[in-house]
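With one protein chain removed, the remaining protein chains of the complex are shown where they sit.
Our next item is chain A:
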Amino acid sequence: MTRHRPRTRTQKHLMILPSLAAGALLLSACAGGSVAAPEEFTDFDAVLDAAQGQTVDLWMYGGDEQGNTYVDEELAPAAEELGITLRRVPVTDTADALNRVLNERQAGREDGSVDLVWVNGPTFSTGRQAEAWRCGWTEMLPNMEHTDPADPLLSDDFGTPVNGCEAPWHKAQFTYFYDSEAVAEPPESLPELIDWAEANPGRFTYPGPPDFTGSVFLREVMISQAGGAGEIPLEFSAESFAEHSPAAIETLEELAPSLWREGATYPRDEQALNELFNDRQIDIGMTYGPARLTELVDSGALPASTRVMPMEEGTVGNASFLAIPVNAQDTAGAMAVANLALSPAQQALKADPEVWGQFTVLDVEGLDSADRSRFEELPSSPVVPSYQELSRNAHAELGFDWVPALDEAWRESVARR
């Protein structure tokens, strides 16, 4: 080591070089780059061949213990059998994964570090807008034949046509839950819930948008105020926004003084809401992932008296998907994993409340008897009713552009009260 020897002049010059190079690199990154056309595959066998030995980085929300365990202990070993190493990259927000893709594309990187993303509707729509997702690859997946081509949840994601740009993974249904020890007669519809909150000051709140869950609640209030899901056009327009949003904002402004902390602030996210619920500070909660409730009750994160609160008019439902960025390094491996995740065996395993409890995207009626029995033999959860029951009268998500517009309106009015 020459650490203690005084440096000569040339060495000093040499030290400047890397810093110049680093600067030049950064500046060139600003210039942006073009992304080459993605590699094509003739059929799924070619995909499987190319996938051999690849390492697929699956970026997904990391705050769901059961989901993490399922991927690590069930999906990854199954991928290993196909010769693929599946690596789970946890993120706090799905948008982080998309941001990474966009930043890498802006820097001109074609061997992107994100291969597969568990996306939600807003992230998918945003990525479509920026042309960040690889498209037209899902029809090649053999397991797509087990899904129902007429299923509207699988053909549109937050009003954005799927167009083979993402492979379905599971279904979700927005669900309210209550503490059966504190609430004897739970509300049976959203208007009743709002009346209940006003009659029980301080015992209800919702996560502050732009949190995903809080944002859904905002849209549900708007739909309810408009008189039902059929009343609001799915596609966003300034006119329909001006027509329908004021009633929702007004309702929530009037409700605010009856909320937890008199509506002076709101829990930051679903987790903060659950903490309030578990601390018995509020009696009614909500989630877009009812599948998780079983485990949350088992682990003590929610009290044992937690019960699901079905709504007469139904709630919003959607499907979540796996998408591949255009600049993914291990595209073939990512496709193979997406196909594997769609297989009846994996879907049935994942639907087990003991494993993850996520509702399947497959058309169970159309499966052969062996596969069908996998689903029929699933144990039921003491907390969560079946998907059929939860999704009764369900409506679809509004178009994506409604989301930021309504969130911003809430921030400018209700949050500033």
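We adopt the following convention: a contact is a pair of C-beta atoms (placed from the backbone, for glycine too) under 8 Å apart; a residue touches a chain by one contact, two chains touch by 3 or more; residues count from 1.
The definition used in the following text is that contacts and distances are computed from a predicted model.
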{"item": "From \"Carbohydrate ABC transporter membrane protein 1 (CUT1 family)\", \"Cation:proton antiporter\", \"Cytochrome c-type biogenesis protein\" or \"Anti-sigma regulatory factor\", the hidden chain's UniProt protein name", "value": "\"Carbohydrate ABC transporter membrane protein 1 (CUT1 family)\""}
{"item": "From A:46, A:199 or A:264, residue that would touch the chain that is not displayed", "value": "A:264"}
{"item": "Contact residue for the chain not shown (choose from A:65, A:93 or A:253)", "value": "A:93"}
{"item": "For chain A, the residues touching the chain missing from this view", "value": "12, 15-16, 18-20, 22-23, 26-27, 29-30, 32, 93, 95-96, 99, 102, 106, 122-123, 125-126, 129-131, 208, 210, 261, 264-266, 268, 276, 279-281, 400, 403-404, 411, 415-416"}
